[in-house]
Each structure stands twice: as C-alpha cells, then as structure tokens.
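With one protein chain removed, the remaining protein chains of the complex are shown where they sit.
Chain IDs A, B and C follow the sequence of writing; residue 1 opens each chain.
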C-alpha cells in the first residue's frame, strides 16, 4: 500500500544529511561543551558552529541565538522571559487570539502575576490587523507577540507592518515562527522583530533542538536557571548532537527554501483543486494568498474529523484533524473559532501539510481516496440526512 | 597516545545499545506522538515504553515520570513547580548549600517572589545533618530539597533520615539524583521522596533526555506551558529518539548498577592510593565512605587546577577542575567553600570521575603522569617556593 | 489518548446496522454537532421485542463504534431488557474505550433511551425511560 505523509506541520523526518551530521556526537565526540579538555572543546566547537548556521537561517548574529529544547520552550522563554525582565517599564502585553497555546498559556500565567493581556481577534482569513495592534497599545505596553504564520490555517501575518508600529513606540515584538521557518524566508531584520522562536523538527531537523532569537541588547529573564550554558540564559547540558542537527537542517533550509515553496505550493494547489472538484460543501480555511505554501486546511460539512483521519490512515494517508498539538484533546480548534468558522463544520476539519517527500502520484492517490471516505461518512451522518431531506422538501 | 576519560560526572558517551535503540526514530519512525495516525501512534508507543523503563529504574510508576530536556530543567521544574503549586500551604523552603546551581538559582528567584529559603550548611565531609533539617522546619515550610549525592565531592546524603522527618511533618521532599542515578541504587520508595530529578547523559544515555519523578497526587505547576504532552505538565513535542535512548539507558543501568559500583570503586580506590603514595600535600575531598563509587575529588596545595587540567589534557587525560558546570567560570567551587576547604587549596582541585570504559592500565597511566605534572607546576609556583623556604628556615 | 481496541476499530471500519428504518417505531437523536457527536437511533418493535435497530452517527471513531455496538446489543431484546443496557455494557462489549472517549458510550445509551422514549410516546403510553445524567461530555469514568 502507498503511504502518504501529509502531516509535516506536526513533525518532519530527520533529513539523512542531518542525521549523518549528528551521528559522530553520540558515542564518539560525546563531550560536555562546558569542559576545558579536548573532548569538551570538540563539543563546544560543534555547538558554536551549529549556532552560526542556525543564526544565518534567520539573518541573526550567532550571539543572538539561544538554543532550547522545543518551540514550546522558546515561546515560554520569550513571553515570560521578556515580560519579567522588562516589567519595570510596564505590565501590558498584546497577543493574538490565534497564537499557539505555548504563547496563550504563558500569557494566562503572566495575568495571574499582575500583567494584563490584550487578546487581538483576526479577520475571517486569520489576519491580525496592524491597526488593531496600534489601537491596543497603551503607555503600559511592553511586549507584542503575533505569530509569523499560523500552524493550523497557514495564514502569514503582516509582521513587518506590526513591527513598524512597535518600533516607533519602543515596544518589544516577539514572533512565533515555528510554523514558517524552513518553509518561507524568515529574516529578523526584514521582519523587524526583537525575538523569534523556531524549532528544528518542523523543517527536517531533529526533535529536541529549537532556538529563540533575542536581539542584542534586549533583556530576557532566564526560565531554566543555574548554569553557564547559552551565555547564562538557559541552563542544562547542551544536547550537542541535536544542536549539530539543527545547524545542518538550518543550512539545508537556507539553501532550499525557494525550492520548497515552489514544490510544495504546486502540489498543494493540485490537492486543493482536486478535492474542490470532487467534494461538495467543503470550506478552505485560512488566507487564499498569504498562506504557507505547504498548508491545506479544509472543513467538510456533516462529517467529523477524527473518523476521516482514521479512514485515511487505513489507506496509508497520514493527516491531522485540527492542530497537531490539540489532536488528542476534545475541543475544536481555537483558531477556527477565532476566524468564525461555524462550530458544526469546525469539527469536520482536516489539516494536510505537504513536504518534499510527497510526489504528484501521492496527491493523485489522496484525491482518489478522500472523496469516497467523505461520501461514506456523510451517508452515515444524521446531519447529512437532515440536509438532504430539507433539500428534497424545498424542491 | 593513550586517551583516558575521567570526566564521567560531566557527561558519558552514549552506550552503543542505546544509540542502536534510538536510530530508528530519526528518519524512519519519526512521528509526533500527539498524532492519531499510525506514524504518530508508533512514536507514542515508543515514548510510553521508554517511560515504563525509566520509571522502573527508580522504582516509580510510569505515570509518575515527567520527561524533560536536562537535569537542570528537572530541578527548575521541581523547585519552582512544587513551590508555586503548594504556596497556599506556606512559603518557606529548605535547601542545602551544596545543591547544584539549578536548585540554588531557582531558590533565589523564588525568594524574589515572596518565598523564604533556608540554606543548610554541611559538615566537613559534605553531609547535611538531618537534625538541621528538623530544626529549620517552621509552620510555613512546604518543601525541602537536598541532593542525593553531590556531583563534585561525591558525598551521598542521608536522604532516608531526612524523608522520615519531612513525611512526619507532611512536607514535600525533592532530591536531585542527577549525580547518583545509574551509579548507585536509586529508589523513590526506599528514599521516601516526593520528587526526584535524574538525567540520561549522566549514565550512558543521550543528552537532551532527563526526567522528574513526581509522586502520584503531588501537585506541581508546569513551567513550560501550553501543550498536552506529559499529561499537560510539560509542553513541547517529545524528543522521541532521545527518550527511547533514556529508556534503554535506564534498562541497562538497572541491570548493571551493582557491577558499576564494584568496578568503578575498585579502580577509584587504586587511583586514590596511587596518588596518595606519590604526591604530598594532597587533600581528598568528600566523605571517606558515603561517597559515589566513581568519584575522586582532590586538592593539591601550591598548584592551580586549570594548569594541571591542561597538562593532563596534553597527555590524553580528561578531567575537570571543580564542577563540570562551573569549569568555565572563575569562581572556586561553592561546594568546597561550604565544606570549609581552605580557599588557597580549593583553587588546586581536580575532579576525576571514572566509568566503565576505564581500565586498570588507564589508572596506572594517570598515576604515572599526574605526579610529575604536579611537581613541575609546584616548582613553578611562588607559593611552593615560600613554603620550602619556611621549611628550610625551620630546620 | 489510549489506543482504540481492535474491537472498536472493527466496529468503526465495518459498522453494523448503519441506515434508516422507514416508519420506525421509535427514533431518538442525541448530541450536538458543536460538541462533535450526533447519534440517531431507529428501532422496529414487534410484540415488545426489538426486531431491528439502525443508526446514523456524526462523530469520531468511538461514536461510530458505540452506535454499531448498541444496535447489535438491543436487537432481539425485549423493551424491558433494552432499557437495562448501560453505557458500561456498550463499552465493555467493545473491549473498553479510551477514558476521553467514554462519553461516546454514554451518548449511545442516551440515543437508545431516547428511541425507547419515542416508542412509548408514539404508542401513547407513559414513558418509564429515565434519561442518563446529561454529563456525557465531561464524563471521565473508567
């Protein structure tokens, strides 16, 4: 049976060249970078080389990159660390309602410790309006966090327009670029941000290696304390092989990102059209143009997401229902709620995210397999029955 | 040239069987455990199997193990998470002065947010006195954290005696077992603790995989928030290969710990005796008996640690000066200060930690190489010159 | 989430008794698309015995499997026997359900009771049916 992995927003396989780069650092060059002897030095040099490559991917200086263990950790570090270190200037924070929970939950925690947070809505295509940011800013505002691209609906936010506002006002601006990095160009100078999160396993790097860019001179309070690692800002023995892998993945991504955009968007467009031609009562979520090239988020009326996912799985096709991170929870996506998707259809959502391993034949296969699954489930659905009866009665 | 790695307290090489267990999870079984399709399931099952093995090593139930990225993260999570989640009962915490900085720095941070902390001294051999714990407890005390074994001087603390006291008073007790796990038996029931940190790279597991045991029913506030991973207590996509490696390393450690104790302590004793026989004015730090089997911490009068370390490195011998984690900082060890080591000799300290890869020939080699290095440096030392002149004058 | 048992996957992949019954003696619809599950259960009753049962369900794997199982369980039972079919019995017959999916078995019991209630109403008889507590969605039993 063909296997088609369409869940690259959840995680990607480690690129063979990345694994190759990592392998020497497990049992051979296994040193602790903090140690002064040659075995430690070798590890230290590997980490610093990885830092330079990782920095280059987002246009940062090596000294502005702090390694962490996940995108979620980078986001927690950014939101809490920047808020805590700059609270003498004010205690108001602005985030969007469609942020990942690793931004939204820290925001709630900060609210409990005396900060106030404004949660900005988006339009129906998931865009934050920069004017809304400008209006939300008060004298007390110290930090804005709006994601670069949304991981569910793929919408790419107007970060440059927002950073113009924050810079004018001297307010720190963090963006969660976990979903975008490696798939579209990400540059901290062009974006004009003060902090930026990204995560290796989202772009063919290893799990357990992520980064937070913090602009030189910006103060941040360490969240994992008690070590000299990462310039004293993040304690814990460095995960040397994973960081080497992140560096290699960054190098590959920097070289390939144009190709990735072209390749995946063309397959994505083919998939989208193929499904639109064959399935009625289907909604494409997210922005029609300002969207990640490999993202397709669709809601189907009258059917539920998990059951589609399970039937697709039986055909060898891997997709997510809603966001990867909430797919084991029962609640429907807060992102779809925010963009105003009808709650009934929100439960019938599939997130398909493409990658460089997918072929045109894979897409043909999905276009062949998905429509009958939707049809079969609709024929089992009381909601579909009601709709058909209403239609018949109207005729 | 022979290479002799005597820095196992800094980090260990990944065991070949551990790496073998990890390899399938990078590019092949690369799924995100949160996903419901088969590729996600496969990863989820691997993580849960690793959790069971990791739990077994310390005598815990799988549901009591929360995976983290490092010992430092486990310690931060324990101290801040337990304090924050239980602050309605009181705001006083007790720790020892010889804790790792990943306990001491979070303690300082907690002090800034309204907690009070008592820092207990030790005796000259590094032992915390359980009576001191009992005396320090007030009505407001909610948490005690005393490490299982100290990573620098190797002293094994009387955890069972302390836990008797904390249990009677209904106070939570955390122990940092990062230095001990895998080298001596560690069992949460025998120790009687409510929380316990350990880290894979300290016992032939991979870097980037560590754990915090939290006894069932004990409340802890997540520090990395915003995900359903680790039962909602620690967000971030799981580092699947590293966790699989940690599980395997735990399995090996459980089977081998008796052997490791016997093997390393016998080599350590040989090294200690060999150096004592050949070098004058040398001090063995730590407890003579209640000490980690693979630990040898020695201070040499009139010479400085880094210069010994560098000369040993030229001979292929890797050691630490002071603790691994502070070896790039200029301050002399807070542990040696606590046990009352003369500040002048504290700067002449070497930490040698043995492992299963060391042979008797390796030890002979070190016994041959170290004494002339010490002698050469002493002959270069003005402190040695002064001492010799004083001796001559006294004759 | 724990994995589905092979029996659940079986009933999900090949559900029994899918469909409508024309002129059913009892029909019950429970749940809410907003919450992610809607079940509709049809029964045919002859001489106080459920001779046929069919369902239509909008919902997850467990929702479909419990619908399939509950229709299997009640076929051939008397009304009184059917009234005693509990959500626990449905879950057990499926070899267990993941904790977070136990509410689906509650929904299946509700659908059955609702269909039986409808049967009594259609007959013009006072209904002895007690609907289970409306706690389905937060249910976290094992």
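Throughout what follows, a residue touches a chain if its C-beta (ideal position, glycine included) is under 8 Å from a C-beta of that chain, and two chains touch if they have at least 3 such contacts.
Note that the structure is predicted; figures quoted are calculated from it, not measured.
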Worksheet, complete the sentence: Considering the complete complex, of B:49, B:123, B:256 or B:304, the missing chain is touched by B:304
Item to complete: With the full complex in mind, choose from A:41, A:270 or A:334 the residue touching the hidden chain.
Response: A:41
Item to complete: Write the list of chain B residues that the hidden chain touches.
Response: 302-307, 310-311, 314, 328, 330, 332, 343-344, 347, 379-385
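One rule holds in what follows: only the chains that are shown with their structure count from here on.
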Item to complete: Name the most central chain, where centre means the mean of Cα atoms.
Response: A
Worksheet entry | Farthest-lying chain, centroid of Cα atoms versus that of chain C | B
Worksheet item: Counting in whole Å, what is the centre-to-centre distance of chain A and chain C, each centre being its mean C-alpha position?
Response: 39
Discussion item. Could you work out how far the Cα centre of chain B sits from that of chain C, in whole Å?
Written reply: 56
Item to complete: Among the residues of chain C, pick out those that touch two or more other chains and give their numbers.
Response: 1
Worksheet item: Which residues belonging to chain A are in contact with no fewer than two other chains?
Response: 306, 310, 328
